[in-house]
Every structure is written in structure tokens, then in C-alpha cells.
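Have a look at the structure below, then the notes.
Left out: one protein chain. Kept in place: all the others.
Here the chain labels run A and B in written order, and each chain numbers its own residues starting at 1.
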Amino acid sequence: MTTHNQPVIGKAVNRVDGPLKVTGRARYAAEHMSERNPLIGWPVSSDTAVGEITNIDTTEAERADGVSAVITYKNAGPLKPFSKPADESRFTQSRAVLHEPHIRHFGAPVALVIANTLEQARYAASLVTFTVKGNAPDLLTSFDDAQQKPASLDGGFEPDVTSGEKPHDDDIRSEIESVYTTPSQISAAMEPHATVADFKDGKLEVYCSVQIIASAVEALAITLEMAPEDIVVQSPYVGGGFGSKLGLHYDAILACIGARHVKQPVKVALSRRQVFYNTPHRGHSIQHISLSSNANRELTNITHKSAMPKAKGYEFAEATGAGARVTYKSQYIESTHRVKDVDLPLIDSTRSPGDAIGSLAFESAIDELAHKANIDPLTFRIKNLPVVHPMKGSPFTTHNLGECLRQGAEKFGWQHKPSPSEGKVIGHGVASAMRMNVLVESSADVEINAEGQVIVRSDMTDIGTGTYTILAQIAAEMLSTPVENVIVKLGDSRFPASCGSGGSFGAASTGSAVKKACEALTQKIMATLPGEYKNARLRMEQGEFIVTNAPDNSTASSAKSALLLDVVDKSAFPLSATGSVSQDDTSDQEQYSCGAHFAEVEVDTLTGEVRLLRQYGMFSAGQILNLKTASSQIKGGMVWGAGYALTEGIHHHTDSASFVNPDFGEYHIAVNRDIAEVNLDFLEEPDYAASPVGAKGIGELGITGAGAAIANAIYDACKVRVRDFPITMDKVMLGISDPQQ
Amino acid sequence: MQPFDLHHYDHSTPLNSLPLTDTTRFLAGGTNLIDLMKLQVETPNTLISLAKWKEANAITQDEAHYHIGAMVSNSALAKFSHDEPSLSLLAQALLSGATVQLRNRATTAGNLLQRTRCYYFYDTTKACNKREPGSGCSALNSMNRIHAIFGTSEHCIATHPSDMAVAMIALDAKVNVKNANNDTRQIALREFYREPGDTPQIETVLANDELITHISIPKSRHGTQYYHKVRDRSSYAFALVSVAAGLTLKEGRVDTLSLAFGGVGTKPWYPQSAIRVLEGAELSQEVIAQAAEAELSHAKVYGSNNFKTTLLRNTLVRVLTSIAAHQEKHPEHEGALYDHA
Partner (left out) sequence: MATLRLNGKDVSLPEDPRTTLLDFLHQHLSLFGTKKGCDHGQCGACTVIVGGERVNACLVFAFQLEDCEVTTIEGIANDDALHPLQQAFIERDAFQCGYCTSGQLCSGVSLLNELKSGDPSAVTYSNRASLKEDISERMSGNLCRCGAYPNIVDAITDVIALERQ
């Protein structure tokens, strides 16, 4: 049986969850179970970075108005120690807190106050007194301070690699050696992490804000020493994740500990300041880059060395050198990574681990070399593009970076700079983007019920990525039914386990699972059809599924149609099938999404203020599943890139290993006015070697390279090269007034 | 948030019937006080809500002054001053601050009395002489990008964050207060704020029982006016450096000058040394640079805010040369340098 598919995949379909979101009816974690009147849990946070609690007094807090309980390590109940067992992935290990007197970092929870209202809980928390006998915290203070080779890097990259032969003097006509730094950063999803938990009759029901459901269940089971079958986790709407909600964090553990203790539903919704300490952030980086090119402006050396902090007891390190390894061919390529264990809150994935900050430095350095070698930075990049993987020699499934750069430059108007107004200069910048693509095990089931509705189920999440919509589109096209007839249910641990949202792999992986589920479902239906419906096709007409036993455009005499309901017994409904993808569904060739970023900026020559005029990008990421939502994803990444280039950075108070600016007042994400024109185009070429739906990741492609294009535009405008991100105006101003700096 | 006793004040309430101690706070809009109370940086035992004090919500004027009620919202004041060419500086300053949402609640008096946004003032785990006298100043040897270069002491270098106050300093506003005995007095805004010295917890000359009733701004020509705010993002951020300036020229020389700096002082900064150099002078890049140097001779830098000296100098040059050029072309001009109303 075939399906006659009306093309829906790729179309700019409006988000199916749009009406809920624009009317404020989409429910996020802290908004669930309100009819059960959850008690409010407010964490008491350590004011010392690392040490042991020597004394903790909760008596006054316990006596305060409305307080049900105050939980500390003394009464939190059975918990598996933090990060145990060591051989589980970090998303499935114990994430216990309140299980020992040891304080791992500033802001770590030392107690949980549970009360009727937020005001009661928050005030009572201020009545808890405690003493921590602290030790001097370990922090990464210089490049050489990072001596440890990480066991592995996010994305599965090897920490240290080299290829080719180091260049001799004849191979070096131009060279640069620069040190770049990027600051600590944080995902800052608009929805602070929050969890509501209810423990009833040994069963745990949890609503939280998480990107990956299946591992959340495992993490809770391990942490609370429960059976996973006794836990249900739901996260139907996530107010932004960006890596910070890949795993479960302290809010979830605290809420569950609380619910278990008071035997009533408990809600822990972190304050914005608490998010900085109780959930992960991205560590700062120090990147030593040396590049050289020969007389023909061919790259002869790319050496990238990275130093970053790693949170003690938490195995995560990012591959800042990934871009250096794959973007350009070079006679010699070397990339190394070193880390140092530090006493800071968790350091984990933040949008585009590795590439977001690696590209800031590397693509700036490439520009530096281009200028040194006296060649246009765009031409230089195009000239040095690889055909196969520059280090491994293996082929790419698709590789359109050259076209993105060439066509992108045309559309952007690379050669045409507007005239600046008085006291300003204008510059153009370019940067390449390469972001690895993977397919991850994922499952979904698709059902047709007796009412003719299609229902898709998966524990997959929609974190703003548009999952609800693209899965509806895929099912709609596969089953020839309108998108409105497809109901997508997500974010429930009782549904088939998916890969979750992260690493830009969600859409392609789960989308492919849905595609396969639809294929399996149609095959299943075929198997139940009577003999005369051999070669039948299934489609929906006037709200009813019908089967027709001939391909379309056949003559009336041989066509035979019937309602699906008439040829399949009603007791067989709902008809459903599960689809799964695995590594068998993806090529082992090199897989990357790629793109070219362009930026136009205006710089004030007196104050150094940078104003973004235009951002443009051209991207190649296989089949685009929904032009509207995909464009939004990319634009969102480009806005992040602007923030990374110009405004974002967590400042450290080193004595206390705490943060100076843990709130939105002083951690500056871009505001609306910071962003001007943002445009993009996709170079579409479905990549079926990457996934059955032909799509590749885009969630992290938009941020990779966006900031560097801006940095390069700033240099083009005023000849100031700032190597310490973010490029705030004082750095530009001082560079203009003192070019020797 | 610490529990508090709530009282209400309106026009008919005798002030002396209210508990006006040092743990009492008047609640105007609340956009600063509630923020601080949630963090327990402010822990009043008594709150006196001014929400019902409708009489303070009016803007009036007589021959010599504009009178702005204490409870007039920042957005209402911005709209009013936008329509008065000689108050353009005030409108520009107000509109550069915060957001529409905050300006709709923030009040005139509340804006003047808002507390610093120093990171360590806000962080109750950090030593802060303003929050806890005698505990130390965490900003001195740590990140201090947003901190002051004028009016500092070894006890406190926190910046006053208001834009409106800077414009009002330039316009020589007066603060009218009344106390529990119904005595009234008027204090020049230029004398209203106290530098931290060794008592950074005392920020103004107000007594515990004094309530600001209205602000008076003398009517005067201010010429071409420009409030230039330089900050780390294009909106919704405090000034790193701001310059409020209004200028008229007569025969090529400075005739009237209104000038104040923001983002650089422990209080909104009235740059007397710079003004002395500029008054009556023929404006040139050199004279402006001299004026900047004269004022900057009082400046102290603390490590992460060293750039503010250059930034202030450059911003002053930008502002004064722009408005002087405009005055030269349009000698009788009264209003904003740029106005696209």
C-alpha cells in the first residue's frame, strides 16, 4: 500500500500549539497540580563555596507561620550520593542534594523550607542559620592552570587530535598567534527551573521542566532509590531549555524530597538568582590559536588549544576545538583540550557546546590571518574549504558550506557598505559555521482511532523548537490527512521513549521515528485489509479515512474505494504502530549542518558603542521540516550570537567562588532594541543519509559563527580586534584611542 | 520577605499619627522597594502605602516653576516634559531609563530615592557598608565595572542609578518636603544627596519623618538639550556614563549651561569644576577637553571602571560639540537636539 502524500513537510505551517501559547493556556511545570494545593518549597542556599556544614539550626524556621517542615541532610531521607553510580551517564546518575554535610559550591542547597505560601516559605528560609567550615575554592585562573585531559568531550570528540605535517618556514608566509577568552555564560531560559511533585502510595508523579524525559525518570529512580516503574514524569511545555534542562536539577530533587517528606504535593520553583546556582552554566574558556598560511594563502597550520573549568564530580567538557578540526583544510591541524576541576556550580551544556564559544575565537582568528595575509576574509575562507573531512579524509554526507558562503555573500551584499553618519564607521563581517549532526535512538507511536483522528505519542519534548508542529506535519503527510487532524502528545514518560530535545538531534530523530511509525502503521493496516485492497492507498477525504485500491489517476472502472471503518473491524481500533530510529538509520560518514553568517555593524568612534545593523545567514541543514519554525530557530540562534559577541558574561567573585551578576539586571541577554534586521535563507538538500526524514539539526547552527561575524564586522569597521568576549564598548573605545593595545 | 505592618497615607492623614522610625518605609510605586524587600536587602517593619495619595499625582505650574507631585509616574512626567521644550532634557532622561512597564509605576519621589544597583549591595552574602555599616565594601577589590569615580570613599563606591535625577540636577530642581510637625522645607537637589563618606547608609539629608511632597523645577531657557546615555546594551540597562546637557550660545560663547553626569557618581553628579571652565567660554574641542580634565581631576578609579574617565571625556565632547553646533545653526533653539515627535 502506498500513501498519496500531499506535501506538508517543509511548509510554513503555523504552530499547532500557537493558540494555547498566545492565550496563556499552555501549562508549564510550576502551573500543574494547582487543584491539589501544592506546598511551596524554598531552598536555603550556601553562602560559602566549598566545605562542611558544621552547624545548622532550623528551629526558628520550623516555628514560622505556615511552615510544614524544614529539610536538611539530617532528615532528607534515603538518597543515593551525588553523581553515583559513576558509570551512569551524567543525566541518569544521582543528582542528590541534602544528602551530606558537604557543600560542593556556592549557592548549593543546605535546606528546604516547605510552607503554605511563597512568602511564608521565603521568609522562613531567612530564619535558618548555619555555619559552613569553608576551604579556599579551586578556580581556573590561567591557561596553564588547566592540566587535566578530560576523559571525553561532549559530542564524542577526542580531546587531543593532530593531522598532517607541521609547516616548515617555506610553508609560512603569514601567521598569527592569539589568545581568545570567552566568559562564563548561562542558558537563561525564560522559564526558571521548576518542579511540582506528588508522592502517593509509593508512586511519584512529577511535573518538571526538562528536555529529556526518559533519563529524568532514571535519574529520579536512582537518586531517590525507587523503581522507575513507580515514577511518572511529565513536561508537556518547556519554557526554554538551551541545554540547562537536559538533565534534572536541584529543583526536581528538592521537590521530590519535599513531597516524600511531607506526604503532600510540593512545588519548588527556583528564583532567577537560584537558577544561576542550582542549575548548570557554561564555563569560561581560554583559547590559544595559532594559524599560518603560505604564499598562495592556503592554510598550513591550524593549532587550537583550549582550557576550561570543569565542575568537580561532574563529567562534562566541551569541544571548543571542533570547528578548528573540520571547517578548513590545512597542511597541519592540531586541537587539544585541557580542563581543571573547580568548585563552582554545575558546568554543563549551554546552546551549542563547544562551537558557540569555539567559533567566536576560531572564526575571529581566521579573519586575523586573512587580514595579515592581505586577502578578503570571505575569499580566504572559500579558498580553504575542504572537500572531505580535513583531518580524517572521510566524506561528508552533504557539504554546502561553499555555496552558503558564496550565495550568502551575494544576498547579503558583501561588497556594499552604506555610508556611515558622522562620528561612526561601518563594517562587514563573515564567519563559517559547521555543527555536527547526529541521529539518536528515538521512538514514537502513531494511532488512528475509530473517530478517524491521528494521535502521535512520544516522550519527546517541545522546548520552543516546534516539535508539536513538525511531528503533526510528518504524520499528516505520511497518512494524507490534514495537520488539524493530527493530535500530538508529548512530554510524558508513559509514552514511547525518545531522544528528547538537545544537541539539535530531536527533530530529525523523533521526526524520523514518527515517519517510521506511520510506515509501520500503514503496513499494519494493509495486513488487515481484505484481498481486493492489494496496492491500496490510505488517505483522508472529507474527514474520513478511505482506502482506494489503485494508484491515483486510474480509471474509475478499476478503482475501488471504501471507508477504512468499513473494511477494518471496529474492534481493531485504535490501530497503532511504533516507529524507532537507531544508528542503522544513519550513515557513518561525516554529518554536519553548515552555514555562513554575515553581519553589518556601526561603531561610534568616540564611545566605542557597537550597533548591529544587519545579520544575515545562509544555511544548509538537509530537509527543512517547517520553514516558519526552522527560520525562527535559526534567528533565535543568531540573536544569541549577538549576545555572545556584545553583551553576555557572568562575572566571578573569585574569593567566594560566587557570581557577581546572577540576575537579568546585570547578566545582559540581548533586548529587542539590540537586534536589528535578521534575515536568512536555507539551501535545501534533503540528506537522507543523515536521517529518514532527510533533516539535520538547526537548533545550534544559528548561534555557531553568528557572534564571530559580528566581531569581524567590528574589526572591519574600526580596525580594533577584541579578543576577550563580550566586546563591550570600553574595549572598542580603548582600542580606537590606543591602537597599540 | 519580612512581614510588615501596613498603613495607608492620604492627604488627610496626619503624618504624626504614623510610626515614622528608621525601620519605616514609604511605599510609592514599589518598583525599587519591593525588589529589595524580596531579597531582604530592605527589611522594613512598617510600610506606609502612598497609593491613596491622589493629590500628589498632579503636575502644576506657576510663573516661575513647574511643580511635580511626588506620586506622578515617570511615564506621565516624561509625557508632560516631552511637550515642554525647556524640559526636553528631563523627558530624554526619563525615557532612557528602565522600561515602559517600570516607568508606569515608578514615581518622581521614588525615582530620586531609589537605591544603588551595586552587585554587592544586592547580595546579602557579601560585605556592604551601605547595607550593614561596618561590614566592609566588597566592590573595592572586586568587579566594579558599574561603580563610581566621583564622590567615593574607602567605605563605598556605589553609583546612584537614576537618569531622571541627573537631568533634574542639571535643571536645578528643588525638593519640597514636609515632616510630622507639618513643617515644610525646600532643598536644592544639588544639596539633597550625601556622598557616602564613612556613613554610606545615609544617602540623603531627609529625616525619618520627612515626606517628599513635590519637586519644583525653575522655569528657564535651556537651549538645545541632549541626554546621552552610554550603557552595555541599547535599552533596559543602567548608565555606565551619562551626560545631561542644555546649552545656549550668545555671540559664540556659552550663555546658559545646564550640565550633570550620571553613572559616575555616588550621587547624581553636578560637575562644578567642568562648569566653571565652560561658563562664558568659546566652545572648542580643547575647551571641552579642559573642562573634562578639570572635573576628572576629582576622579578615582577602582580597577574595572577605569574606562569611565575616557568614556566620560569622550561623551562630554560628543554631547557638547553636537549641541553647540546645533545652537550655532539655530540660535534661538529651545528643545531636544534630536526630536522626531
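Convention: contacts are C-beta pairs under 8 Å (C-beta built on N, C-alpha and C of every residue); 3 or more make two chains touch, one makes a residue touch a chain.
All values reported here derive from a predicted model rather than from experimental measurement.
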item	value
Residue in contact with the excluded chain [from B:S17, B:T60 or B:T99]	B:T99
Of A:K203, A:K263 or A:R673, the residue in touch with the unshown chain	A:R673
Positions on subunit A where the hidden chain makes contact	14-15, 17-28, 30-31, 34-35, 117-120, 187-192, 237-240, 242, 269, 271-272, 421, 463-466, 628-629, 631-633, 635-640, 663-665, 669-673, 675, 677-678
Footprint left on subunit B by the chain that the document does not show	1, 3-4, 6, 27, 29-31, 34-35, 37-38, 47, 49, 51, 75, 78-79, 82, 88, 91-92, 95-96, 98-102, 104-105, 227, 234-236, 336-341
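The criterion applied here is as follows: only the chains that are shown with their structure count from here on.
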item	value
Distance from the mean Cα position of subunit B to that of subunit A, given in whole angstrom	42
Complex interface listing, subunit A residues touching subunit B	47, 65, 119, 122-123, 126, 423, 606-609, 611, 646-647, 651-656, 658, 660-661, 663, 665-666, 668, 670-674, 728-730, 733-734, 737
Interface residues, subunit B side, partner subunit A - complex	1-3, 38, 40, 117, 119, 122-123, 125-126, 138, 142-143, 145-146, 230, 232-237, 240, 307, 310-311, 314-315, 317-318
